[in-house]
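Of the protein chains in this complex, all but one are displayed in their positions.
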Amino acid sequence: MFPPSIQKLIDLFSKFPTVGPRTAARFVFYLLKLSKEEIENLTSAISNLKSTIKICPFCFNPFQDDGELCQICANPSRDKSLLCVVEKETDLISIEKTKKYNGLYFILGGTVSKLKKEDLGKLRIKGLEERIKNQPPSTAKRGEARDEAKPQRSEIKEIILATNSTTEGQATALYLERLLKPLNKKITRLGRGLPVGGELEYADEDTLSSALEGRK
Amino acid sequence: MFPPSIQKLIDLFSKFPTVGPRTAARFVFYLLKLSKEEIENLTSAISNLKSTIKICPFCFNPFQDDGELCQICANPSRDKSLLCVVEKETDLISIEKTKKYNGLYFILGGTVSKLKKEDLGKLRIKGLEERIKNQPPSTAKRGEARDEAKPQRSEIKEIILATNSTTEGQATALYLERLLKPLNKKITRLGRGLPVGGELEYADEDTLSSALEGRK
Amino acid sequence: MFPPSIQKLIDLFSKFPTVGPRTAARFVFYLLKLSKEEIENLTSAISNLKSTIKICPFCFNPFQDDGELCQICANPSRDKSLLCVVEKETDLISIEKTKKYNGLYFILGGTVSKLKKEDLGKLRIKGLEERIKNQPPSTAKRGEARDEAKPQRSEIKEIILATNSTTEGQATALYLERLLKPLNKKITRLGRGLPVGGELEYADEDTLSSALEGRK
Partner (left out) sequence: MFPPSIQKLIDLFSKFPTVGPRTAARFVFYLLKLSKEEIENLTSAISNLKSTIKICPFCFNPFQDDGELCQICANPSRDKSLLCVVEKETDLISIEKTKKYNGLYFILGGTVSKLKKEDLGKLRIKGLEERIKNQPPSTAKRGEARDEAKPQRSEIKEIILATNSTTEGQATALYLERLLKPLNKKITRLGRGLPVGGELEYADEDTLSSALEGRK
């Protein structure tokens, strides 16, 4: 139906999250209306991504500056005894927006519905274990002798498994909970309860039980 | 458009909660197909409601037996130091279904969006204040001298404002909180957090803040 | 959970079209708040339905007056050569509201998804065949000698199968089309096309084909 170079781009856009072939086609027709400059602007922005964005070696958060760690991990005022495990980058952003969390993060890279080896292999589980066993990233300024940076030495004391409250998210949290248990750290999950706008009448029994238990 | 006796019934059904004129019309056409016996069965069930159902003088929960109080208020094993204030009867049912609450209830009779005298007048606010000031219902068996039922004497220690997490529900809870403050009781609200099935990405900041604070 | 007289009424309301147990419970709590007069008003309106409403022997439309036929069938200015077969009473109302149809109706009483004898037995198929074979209802005024009412003699010339455009509706229309074919009448169906507010992008191919063919 479509000319080959349109079809090729539709196929590529269809792999984007939330995009189906119909939306992908609309994307292509949108691009066809752009000027040459706008197209170049877009393709260079896409190409630059790889060269300018680094992935934080501690939390896997993408960042863009001269440091070795992302701005959160490198921030000396963040509480390095707290580690919040999230599924994906946008979940980290969601939590940052609340301004109620001052600890570190770890981006797991997904969730699993069934505990298949294959699926688990896609998550950064080994990395998570290592982060918790070793000390969190030193935020000693460059030039300082790291050995002397003793006051910054700190230990992760609480791991918050901030996966979604979906079946996949909870299965993943349960798996991590069991896996991390031998490390003898406090392991918590996000509180369940009525969301803003929620009504008792439409709340399931688990949500309502949690809301009752978590009353304050 | 409709014959008068159909239109009259459409008008009456349209006052039922969640029912609009279109659904009301479907109700009437449904009734027209019922047998005479089925119609009598329905009308006598409606008529019997008033004569068989009593409203509990303590919590306003409808009940049907010989007692003076509803089965919850009359149950000696319920914790009479807890009073859960709900908006409506079905919210009481929702909480009972969780099997996580063993205290008493008070059905407020609605919520208010703006604190207008007129709207507040429709709620059982005076009744609520009285319930809290006085002791909860005695569950002494009939025949026993009530004066001697001293061990049952108990006091409400915590008031759970279990209104919806909607604007109206929260405005009403806030109003009650201020009103009841001078009574020097512990006043709590249902915990907010991610509902079952909830995703961080779509949670608002308040919900997510509460979920973080309520982690465990 | 509920007292028996409440539960009984919940069960009865749950049989109403579109009503589930949760809505049925809300209906009962609504009734509990009504005054004795309001309850009597409702039950007598329901009881009166059977005694005041008659079902038109020609089209099965409910009506309420002294005549033998409903107001549509009895109206001498309606075109008696057109018979519109609808699934249910509210569909007749929907078509009347357009003010674009001046023929007669026949309420089939439902649709079938599979052509099972059992399901077909619930529809007024025999009645429909009879209506078409015989002449439509005479609208001679009472007192007039019917034999002389010759100019009113008329014949159904077109049968409009106005079932829904759903799978059930179309299966039923197809069944009727085959059944009525030997009667040698013009048989039509409602035109398909884009509904008001419809977009080409979201229209299925059948709808769009019909819209193209039906252009004007």
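Labels for the chains are A, B and C, by order of writing; each one numbers its residues from 1.
Rule of thumb we're sticking to: contacts are C-beta pairs under 8 Å (C-beta built on N, C-alpha and C of every residue); 3 or more make two chains touch, one makes a residue touch a chain.
Fair warning: this is a prediction, and the values are worked out from it, not measured in the lab.
K.L.:
Counting contacts across the entire complex, name the shown chains the missing chain touches.
P.N.:
A, C
K.L.:
Of the listed residues C:22, C:50, C:124 or C:192, which contacts the missing chain in the full complex?
P.N.:
Among C:22, C:50, C:124 or C:192, only C:192 touches the chain that is not shown.
K.L.:
Counting contacts across the full complex, list the positions on subunit C that touch the omitted chain.
P.N.:
Counting over the whole complex, subunit C touches the hidden chain at residues 86-87, 90-91, 94-95, 97-98, 100-101, 160, 162, 164-166, 169, 188-201, 203-216.
K.L.:
Please give every residue of subunit A in contact with the chain that is not shown.
P.N.:
Against the missing chain, subunit A presents residues 1-6, 8-9, 12, 15-18, 22-23, 25-32, 36, 39-43, 45-50, 52-53, 55, 62-65, 88-90, 93, 96-97.
One rule holds in what follows: only the chains that are shown with their structure count from here on.
K.L.:
Work out the mean Cα position per chain and let me know which chain is farthest from subunit C.
P.N.:
A
K.L.:
How many angstrom lie between the centres of subunit A and subunit B, each centre taken as the mean Cα position?
P.N.:
One centre to the other, that is 41 Å.
K.L.:
How far is the middle of subunit A from the middle of subunit C, if each middle is the mean of its Cα atoms, in Å?
P.N.:
56
K.L.:
Please output the residue numbers of subunit B that touch at least 2 other chains, ranges allowed.
P.N.:
Each of 90, 97 in subunit B touches at least two other chains.
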